[in-house]
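Of the protein chains in this complex, one is absent; all others appear in place.
Entry: chain A
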Amino acid sequence: MLTQSQYPDYKFVCRINHIKTFHAAIKSICFSDFGTFLISEDGMRITVDQAKSIQATVYMVPSFFEEFYVQDLQSFGIKVNVLAECLSLYGLADCGVKLLYKGDGAPLMILLDPHDDEDLSTECAIKTMNVDEPMEYELDVNSSTLNTLFIRGPDLSNIFHELDKAAEEFEFTISPRSPHFKITTLGVIQSESSVEVAKTSDMMLMFNCQSTTVARYKSQQIRMTNKSLQVATKVAIKTDSSGLLELHFMLQAENQEDIYVQFFVTPLLDIE
């Protein structure tokens, strides 16, 4: 464990030995330029938002890291795509990474050590910005209309992959009666298609549905979750009568804790 004395100047230090999953998680939220880092004793969160209608957060618990030290609550903004590029400096080679942050105004230092070459190491410094706290979306856990589904990652990935790419909107229907989980594509002339999964299906790890919810989302936003979906082992889909959709991806890595990527997508409202 780190002690204060080892890193007197740094407000935040962490180390990860195998960056593969971490890198995949960062890449999956690169749909927007700026991300907000929020680091506390509970873990590290990186949040990305677009147009206030879709928000993605990557978060890791302290036990995910080999080393994790933070002083108070640190929050800063950086460009996530630059961070993703720095992590991909060694291509597919597995590296260890160390993140260091001195505090307000200081850049985020990234030290990369490839495992296959002991003589090489890279140091990057990414400028940080002051940011406001990201908007917090939350689904009321006590709501009577809260529906929660746990689905196997690869199977859901197949379903999403086969959805019509030309469609503009996807309509999600979750219901205690059949159809239990249905995605309909809308907006394509000459064809409407839908995919239904029964609640008894093997791919449904958990199906907790109180009442029927139907909501529409922009297909473009749902497709932003593709990268996370491809690497996720499990996906939790939560929604309630408000229509706010929470997609919770669990990225599992061997010998490591899970990384969670959480997407909030706001529904399209009928203006009539």
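Methods note: a contact is a pair of C-beta atoms (placed from the backbone, for glycine too) under 8 Å apart; a residue touches a chain by one contact, two chains touch by 3 or more; residues count from 1.
Here, contacts and distances are computed from a predicted model.
For the chain of the complex excluded from view, the name given in UniProt is "Cell cycle checkpoint control protein" [choices: "Cell cycle checkpoint control protein", "Mediator of RNA polymerase II transcription subunit 18", "Phosphoglycerate mutase" or "Trafficking protein particle complex subunit"]. Which of A:Ser40, A:Ser53, A:Ser88 or A:Ser194 touches the hidden chain is settled by the complete complex: it is A:Ser194. Remark: the omitted chain is touched by one listed residue; of A:Asp113, A:Asp155, A:Glu169 or A:Asp258 this is A:Asp155.
By the touch definition given at the top, chain A reaches the unshown chain through residues 155, 158-159, 162, 164, 179, 188-198, 200-203.
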